[in-house]
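Single-structure report; data block below.
The other protein chains are all here in position, but one chain of the complex has been omitted.
== subunit A ==
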Amino acid sequence: MLSSRSRLSLLLSAALATPALADEVQVAVAANFSAPLKAIGEQFTRDTGHQLVISSGATGQLYTQIRNGAPFAVFLSADDTTPAKLESEGAAVKGSRFTYAIGTLALWSPKSGYVDGEGAVLKQNAFTHLAVANPKTAPYGLAATQVLAKLGLTEAVAAKRVEGQNITQTYQFVATGNAELGFVALSQIYQDGKIKEGSAWIVPAALYEPIRQDAVLLDKGQEQPAAKALLAYLKGPQAAAVLKAYGYRQ
């Protein structure tokens, strides 16, 4: 019978003795894409044997961590500016950057029948709070402000706007009913090609600049074939199918 302490030390030494697997990829991913990445990762592991170690967070926070020596090999950003910035600062491999997903903006309420298919609910302006993600930091927030500007409603809703720090918090404000409706990512309210619950207006792409989410190979991943394999996999048909099911385009 081993004491719990010596059992623990045995476990620890076993864990430390296992050589770091060459086919393990450390991925930093924007929180909004962590669920689809897990789904893609499972197929990726099945097809290639490589494992993903996923760290999700806010894009700006991940950027700061990468610039300060975080051990990530691949970065899947929620925008297209942060990977470009990393590349220009020499923290990412030149020429490895590409758009892995294009996000879709949706105006959503958990109440069924509240949001109509044309977004007329915005013009009727009968709500108390409209949740929008911070346009300075969240691409969906920027897209939402572009939509409001295109519809000429920026002024009309200004006093009713509440801001989520990111698209997750924006969703939370709406899902808990504290804001009647809000601009969220289609991926948050979409399952198997349908709106999960409530009512939504899938905002036409013409009303906002494309929400490009770019991926980039980081310096730490430069010598890792598995990291390159993951980036290639993200461009492939298996990834495309997952993207579509989650409300993104490739």
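Here, a residue touches a chain if its C-beta (ideal position, glycine included) is under 8 Å from a C-beta of that chain, and two chains touch if they have at least 3 such contacts; residues count from 1.
Simple rule for what comes next: contacts and distances are computed from a predicted model.
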Looking only at the UniProt record of the hidden chain, which name from "Acyltransferase family protein", "Carbamoyl phosphate synthase large chain", "FAD dependent oxidoreductase domain-containing protein" or "Molybdenum transport system permease" is the right one?
-> "Molybdenum transport system permease"
Which of A:A35, A:A70, A:I102 or A:V162 touches the missing chain? It is A:V162
Full-complex touch with the removed chain, picking from A:T45, A:T64 or A:S88, is A:T64
Among A:S34, A:S56, A:T99 or A:T137, the residue in touch with the chain that has been omitted | A:T137
The missing chain sits against subunit A at residues 58, 60-61, 63-64, 85, 129, 131, 134, 136-137, 161-165, 169, 172-173, 176-179
